[in-house]
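After the C-alpha cells below, expect a handful of questions from me.
Note that one protein chain is taken out, while the other chains of the complex remain in position.
The chains carry the letters A and B, assigned in the order they are written, with residues numbered from 1 in each.
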Amino acid sequence: MNLLDPQGPVAAANSTILVDSVAIMLAIVVPTIVAILGFAFWFREGNPRARYQPDFVYSGRVELVVWSIPALTVILLGGVAWIGSHQLDPAAPVPGTGSPVRIQAVSLDWKWLFIYPDQRIATVNTLTVPAGAELNFQLTSSSVMNVFFIPQLGSMIYTMNGMVTRLNLRADNEGKLQGLSAHFSGDGFPDMMFDVNVISQLAFPDWVAATAKSDAVLNEESYKKLMQQGIEAGRPVYRLDDPRLFDLIATQHIPPGPGPQVASDAPHSGGQHAR
Amino acid sequence: MAIAATAGHGHGHGDPHHIGLVIEHPGPAPKRVVTGFGFWIFLLSDIVMFSCFFAAYAVLLGQTADGPKGAELFDQRNVAIETVCLLLSSFTCGMASIAADVRNRLWFYLAMAATGVLGLIFLALEFREFAALVARGAGPTRSAFLTAFFTLVGCHGLHVTAGILWLLTMMAQVFAKGFRADIMRRLLCFALFWHALDIIWVAVFSVVYLLGSTP
Partner (left out) sequence: MLGKLTWSAIPFDQPIPLVAGGVVIVALLAVLIWVVVKGHLPYLWREWITSVDHKRIGVMYVLLASVMFLRGGSDAILMRIQQAIAYQSQGYLPPEHYNQIFSAHGTIMIFFVAMPFVIGLMNLVVPLQLGVRDVAFPTLNSVGFWLTATGALLVNLSLVIGEFARTGWLAFPPLSGLVYSPGVGVDYYAWSLQISGVGTLVAGINLVTTVLKLRTRGMNYLRMPMFCWTTLASSLLMVAAFPILTATLAMLLLDRYLGFHFFTNEAGGNVMIFMNLIWAWGHPEVYILVLPAFGIFSEVVSTFSGKPLFGYRSMVLATMAICVISFMVWLHHFFTMGAGPDVNAIFGIASMIIAIPTGVKIYNWLFTMYGGRIRFTTPMLWSVGFMVTFIIGGLTGVLVAVPPADFILHNSMFLVAHFHNVIIGGVLFGAFAGFTYWFPKAFGFRLDERWGKAAFWCTFIGFYVTFIPLYAAGMLGMTRRMQHYDVAVWRPWMIVAVIGMAILTMAVVCQVVQLVVSIRNRESLRDRTGDPWDGRSLEWATSSPPPVFNFAISPDVRGEDAYWEMKAKARQQQFAHAQPEYQDIEMPRNSPTGFVCAFFASIMGFALIWHIWWMVILGLIGAWATFVVFAWRDHDEYVIPAADVARIDRANIEERRNLVSLAGSV
C-alpha cells in the first residue's frame, strides 16, 4: 500500500507531485532550520565572539528577502497546484487500452459493493479489474459518508448518500492490491478494507463469465438485506438483476440504510453488531 | 508606577521610520463607550450566526421533497403587517432612548410599553403563521426547505422573545433604580439589540419572503 510505489498513472502522478513539492520546500526549509540552530547556538550568552547588536531591529533589505522567499516558493507551488488540480481532477479521463470498464461503487455499513452494470455482475469487498483499461467509477453511499481509496492506484473520493461522485483510474500491472475506506463511518469502519485484483485483459471476460454464474442475485430485495449494518467476512459475488440498481440507490428511490437496529434505550450499547 | 511617572520623552524605536507625528493614545475609553463597543461586537457575532442560517436557507430553498414551495405558503399580507409592527417598534424604541436621555419617566414607560406591545403583536402573528403551516402539514419536518425556513425565522422570533424579556426587565430596573449610569448603559445595549433585530428582519423579509416566494 506504499504511496511511493504507484501501480497506475494517477497514483504515479500524485506521488510525483508529492515528492516534487517536498523537494521544492526542502530547499528552503533545510537552510532555515540550519540557520535557526546556527543563530541560536552562535548568539548564546556565553559566546564572547558573538557581537551583541541590540539595535538591529529593522532592515528593509532583510524584510524584502523574508517576504519574497516564502512568496516565491508559494508562487512555484501554486503553479504546481493549479496544473496538478486540473490534470489530476478525479473526473478527468485516464486513457487506457481496450474498452473502458464502468464500475459503480456503493459504500454500505460496513462493506463495499461494486456493481459492473455492463457485465451484469456485482461483488462485495473485492474489486476485479483488467490491467491497462480505463476504469470509470461512479460512487455513492447507502448511508453515511465514506471515502473510496486504493492507495497504489491514486486519488481517493468521497461517497455520499443521494449524491454521485466520479473517479477515473487505471491499473497498469497485474497483481493484488488493497483498498480501504478513508473516512470514519462507524463501528465496522476498520473492516471496510477490500481486495483489488488486477488481472489481464484476456482473463477479465473469463472472470466476468464465471461470476455471472453465481447463484446469488442482486436486486432491490437482496440489496436491502446487504445494506443492514454488519461486516462481511466473505467475498460474495452476485448476478445483477437490474442494471439500473445504482441509479435507484443514488436517487434515493431505495431509501438510505437503516442504522443500528438494537433498541436504543441502552445508550452505550446501541449499534453493537455481530462480529 | 514610580518609574513610569518619571519616564521622560525618549522616542526609542516607537517611530522607526521617523514619519514624524505620533498621536499619543489618550488612555482607556469611558465606560459607556466600552460597553457599547463590546455590545456592537456581540451584535456582529450574532449577525454571523444569522448569516449561517441564511446560507442554509439559500442552499435548501429548492429542497422541498415534493412538498409545498414558498410561493404556495407565504402570506404577504401577514408579513407586511409583521414588518410594519417591527419598524414601528424600532421607532418607539428610539423614543424610549430619547426619553431616557432627558430623564422623562412617563414617556420612557409609554414608549417602552409601546415597543413591547408591538413586539408581542409581531410574535403573535408569527406564531399564528407557524401554527397554520404546521396544521396544513407544512411543518419543519416536512422538507429541508421548511426546516431551513422555520429555523431562520424562528431564530429571529426567539431573539424578539428574548428582547421582550429584556425590555420588561429594563422597565422594572428603571422603575426600581431610576436612570442610573449603569442602567443607562444597559438601555443603550438594549436599544442596539432591538434595532439590530429590525435590520435582520429586513433581511429575513427580503430573502425569505420575497426571494423565497418566487415560483
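Criterion: contacts are C-beta pairs under 8 Å (C-beta built on N, C-alpha and C of every residue); 3 or more make two chains touch, one makes a residue touch a chain.
Please read these numbers as outputs of a predicted model, since none were measured by experiment.
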For this session: Mind giving the shown chains that are in contact with the missing chain?
Result: A, B
Exercise. If the hidden chain were put back, which of A:Ala131, A:Leu180 or A:Leu245 would touch it?
Worked result: A:Leu180
Seminar exercise, completed: By the document's definition of touch, the residue of B:Cys85, B:Ala144, B:Leu167 or B:Ala196 touching the omitted chain is B:Ala144
Problem set entry | From A:Val74, A:Ala216 or A:Leu248, residue that would touch the chain that is not displayed | A:Val74
Problem set entry | Touching residues on chain B - with respect to the absent chain | 1-16, 22-29, 33-35, 37-38, 41-42, 44-46, 48-49, 52-53, 55-56, 59-60, 63-65, 140-145, 147-148, 150-151, 165, 169, 173, 176-177, 182, 186
Exercise. Can you list where chain A touches the absent chain?
Worked result: 1-4, 11, 13-15, 17-18, 21-22, 25-26, 29, 32-33, 35-37, 39-40, 43-45, 50-54, 56-59, 62-63, 65-67, 69-71, 73-74, 77-78, 80-82, 84-92, 143-145, 147, 149, 151-152, 154-158, 160-162, 165-167, 178, 180-190, 193, 252, 255-256, 258-260, 264-272, 275
